[in-house]
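With one protein chain held back, the other chains of the complex are shown just where they sit.
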Amino acid sequence: MNKTISLACGNGGEENNELISKVFYKAFKNEILEKSEDAAIIHDGALAFSTDSFTVSPLFFPGADIGKLAVCGTCNDLAMMGAQPKYLTCSVIIEEGFETRELEKIVRSMKQELEINGAIVVSGDTKVVPRGSVDKIFINTSGVGEVLKKGISSNNISEDDLILVNRDIGCHGATIFVAREGIEMSSTLESDCASLFPQVKALLDADIKITAMRDATRGGVSAVLNEWAKQSNICIEIEEEKIPVSDEVSGICEMLGFEAAALANEGTFVLAIKKEDAQRAVEILKTFENCSRATIIGKVTDAHLKKVILNSSWGTKRFLDTPSGELLPRIC
Amino acid sequence: MSVKTEANKMGLELKNLYDDFRDADTIKAFAKIIKEDALKLPHAINIMEVCGGHTHTIMKYGLPQLLPANIKFIHGPGCPVCIMPKERIDHAYVLSMQENVILVTLGDMIKVPGSHGSLQNARSKGADVRFVYSPLECLKIAKENPTKKIIFFAIGFETTTPMTAALLHAVIKQDIKNIFFHINHVTVPEVMKELIDSRDVHVDSYNNKIDAFLGPSHVSVISGSKIYEEFPRDYNRPVVVAGFEPVDVMQAISMVVKQFIEGRCELEVEYKRLVTYDGNIKAQELINKYFEKADLFKWRGLGNIPKSGLKLKPEFKAYDAEVIYKDVLPLQEIEDHKLCICGDILRGMANPPECTIFGTACKPTSPIGSCMVSSEGACAAYYKYGNLI
Partner (left out) sequence: MCLSIPSKVVKIDKEANMATVDTMGVQRDASLDLMQEEEIKIGDYVLLHIGFIMNKIDEEDALLSLETYREIIEAMNEEDRQMAILEDDECQNRGE
């Protein structure tokens, strides 16, 4: 580990994982933490518990704002463990001089999103710090959810599963990049920020055999697939042409040299579903707004354990690695 | 956007310019042609792709997996970040630490480690280092920071040199007083000759030899294909100027193979839609207006190559950071790390996996040699894409 923390340590990729395991896991050693799931399963499997902080810049962008993001972020982590979001906390650190009107707008967004999830904020904290100590506003939300289906875990994926995504990828990362000051571009791109619990509920209600789910936030789909490959000790093989990417996200990736699979998402999740239920799961996901491109993207094998392979449509293959380096700072 | 040009009427959409040059069936078709033609090759051939962008395409699309055993790629030094010697990275570091300086450069340059660390490290120590997508962004930075000195650390081959020239042109025209330049532009033909020459000397001790070149795509757009004439003529090496997309590379390889089986040795252009013999004359004029060849430029791993680097003409020394900051810029030569074989890799004499520290001590997150830093570097490309070959 380096002597100082670099920006790359917050990228959701390799450096981030190194920081987490060498500093935090080392100190806070326990079984639950080491499972590295989206949310911790506690209380004998009955509850899920998660936390997330939000530092996105700019605060308002096409498709969402920091408030919506703060609620979606934590509620989605709970939903990914098969839990219904119930109680959230909300802590804010506000920079002196921040406009009250903007704060109210953000809080209104949060309220709207809570209703979609059926959750409430039961506790909170507010701090105001001198100008320059934070960039406008940072929000932390923590959430408790009721587990509706036990056993959903990224440690249990096997060759009985197929890998799915619920929609086209990379929209959030691409949108934030375009919305950033100094990058003069204009496009019709929108963040995919959305609450995923309704989709998860629909899958659970239809008795879909879900092995694992994870929302592809920082580090994108690449990060999730690599985490799964390591945690479940499997090889994940993806058909490159099956990965859905919109024309606009492709355009940004071309211009700036990004790979869509490394871009962050806030309403896109990856699923590992038992083979026999995979197609049915796709049909259910497709009924949701913006999810018309839900699809199966790959399978599980033992070709190269703990690695993710991309198979091209012209017969070549390569590894899809966990993203590294400072890609897009302050993306969520 | 329904303005139609002649070609639009012929049915050419922007999407075609991407998708069709990445078409799976076309790639497979060329792979088949190459395999069949390769049976008639008089001997095994090694093709060097000079340009880092080509290395990237080759690795990203897994093209070596499509070639028969008697055709191999040698990855050349086409990555302007990779060939930057530690001495000049240290220049950038030192400049960034000067008072009131904002150091501006392109992309990957901020990650390359010099002897004190990288520009990224300098930034975490408080230096104002910024990366931009276009040199023109310096104009905005300069206007917003009138009391600061903006130093543009210019890197790149012939592709990016005209843009630096255009920036200087704008600076002079708009009478901007706080933008300066540290020039590290290099040119391609000299290094190609150096590789052939040094190779001929060592050819007994190494197995590799360059039989043909894949000419860089966008260097050639600027300079024209004329700069490669001497290679088939004086050095007996065919050159095919190829585009960046996988279909372009496969077609260019097919053209190289056909030259060998037909006993030809020529300069050909595969990338006809963008490369002409003369190139972009206006860009060349801008370059010639502001730059001249430096006697020597040190390439990391390759040593000094004469007339391969550019510097500002003496009449523009008021904008030259190397002149203005002469007293603080370090001069001593720096050795590369003992175990780093970037030099051999850049000459195409070794492959990244042959390096003892590849993937262990030297990784994209902790690069020891610059081949690992830029995504166009051979080591970075191999690390990311190459283990399946």
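All chains are identified by letter, namely A and B, in their written order; residue positions are counted from 1 within each chain.
We take it that contacts are C-beta pairs under 8 Å (C-beta built on N, C-alpha and C of every residue); 3 or more make two chains touch, one makes a residue touch a chain.
In this text the structure is predicted, and so the values were computed from the model without any measurement.
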Check your understanding: Given the contact definition stated above, which residue among B:Gly62, B:Gly76, B:Pro162 or B:Gly343 touches the chain not shown here?
Key -> B:Pro162
Check your understanding: Which residue among B:Lys272, B:Lys313 or B:Lys326 touches the omitted chain?
Key -> B:Lys272
Exercise for review: Looking beyond the chains shown, say which of B:Pro85, B:Pro135, B:Gly215 or B:Gly369 touches the absent one.
Suggested key: B:Pro135
Practice item. Based on the whole complex, identify which of B:Tyr61, B:Phe231 or B:Phe244 touches the chain you can't see. Key: B:Phe244
Review point. For subunit B, which residues reach the chain that was dropped from this view?
Key: 1, 3-8, 10-12, 14-18, 20-21, 23, 25-26, 29-30, 32-33, 51-53, 56, 79-81, 106-108, 133-137, 155-156, 159-160, 162-163, 166, 169-170, 217-218, 221-222, 244, 247, 251, 272-274, 280-283, 286, 374, 376
**Study point:** On subunit A, residues whose C-beta touches the chain left out of the figure
**Key:** 178, 184-189, 247-248, 250-252, 254-257
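In the analysis below, only the chains that are shown with their structure count from here on.
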Study note, to complete from the structure: Within the complex, subunit A is touched by subunit B residues 18, 24-25, 27-28, 31, 59-63, 65-66, 111, 120, 124, 133, 137, 140, 364-365, 375, 383-388
**Study point:** Touching residues on subunit A, where the partner in the complex is subunit B
**Key:** 4, 6-8, 14-15, 18, 182-183, 241, 254, 256-257, 304, 309, 312-319, 321, 324-326
